[in-house]
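Mind looking over this structure? Questions follow.
Complex shown without one protein chain; remaining protein chains in place.
Now for chain A:
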Amino acid sequence: MEHHHGQTERHQGWKTSRSTDLIFRGITAACAGLVLVVMAGIFVSLVWNSLPSIRHSGISFLFSKAWDPVSNEFGALSSIYGTLMSTAIAMLLAVPLSMVIALFLVELAPPKISYVVGSAIELLAAVPSIIYGMWGLFVFAPFMADNVQPLLSKYLGWLPLFQGPEMGIGMMTAGIILALMILPFVSTVMRDVFAMVPDVMKEAGYGMGATTWEVTKDVTIRYGIQGMIGACLLGLGRAIGETMAVTFVIGNSSDIFISLFEAGNSIASRLANEFAEASDPMYMSALMELGLVLFLMTFGLQVVTQLWLKRVKRKMGGDLL
């Protein structure tokens, strides 16, 4: 009795102690608010530090491919091109591959194999990007130079895309490495999307005598198309800002080439390369503006992705991520 009484009292004491509650709420709110503050702070400081460069180059910054720190002429075009191009190659390779993997895991593989392969793919996502970069430079680039690029130039060499020096380092290798890096993200989300397709719908398809391929094509993919686009957007967001791996293999040239064998640069790789030794204020500011461009690109992409995923969630009723 004594004991019990004491416990209720303590319990009530905690419930009525408003000040603790307020402090707790205050701290949690502050921590959550911190995220917004950091976000806004990064944006404001990027804009602020870019101002000298914005005034210096104006809008031509976005359309000039000059990058000449010696005479303070800066343009983002080659970096923007490289960012978009390497991302495009990555998407072109990763999306179909992810889709096939996801379909296999959900529709065709025995549960045990599905589990093992699924876990392996998730593990792939945990490999640090620097490892991809080193592996890309020391193992994959020479392989490309010796085996893949000679073949491509032999059979597809009439396309300007596959002409030029077979160095193994360049836009194409960067794109392929990026594809490997986003593959786990895209395929995991796609797997979840396909798993969400109600069994009744698929069974109805089979019941009407459709083959696995027909059910996949006309039921699973059609039902999950919006989720699949969401998965692609997620991959895109990751590919566009990837830094270390790209820096290692893209070749870091300020030129724009049609050929995928040639070297290029991306915004992230340029920043990673040049930030440490940029002592001139205008140079620094140009790099900041480049950072701002990347920030706006990824931010815009995030907004689109979130809106899209929200829509998918509403329509499919499930929880995607």
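Methods note: a residue touches a chain if its C-beta (ideal position, glycine included) is under 8 Å from a C-beta of that chain, and two chains touch if they have at least 3 such contacts; residues count from 1.
By our rule, contacts and distances are computed from a predicted model.
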Chain not displayed: protein name in its UniProt record ("NADH-quinone oxidoreductase subunit H", "Probable chemoreceptor glutamine deamidase CheD", "Transketolase family protein" or "Phosphate-binding protein"): "Phosphate-binding protein"
Hidden partner chain, touching residue among A:I121, A:I169 or A:L292: A:I169
Which of A:Y81, A:Y132, A:F162 or A:F248 contacts the chain that the document leaves out: A:F248
Residue among A:L103, A:A145, A:M196 or A:V312 touching the omitted chain: A:A145
Chain A, residues in touch with the chain not shown (by the definition above): 14, 20, 24, 66-71, 73, 137-138, 141-142, 145, 165, 167-170, 247-248, 251-254, 263, 265, 269, 272-279, 283
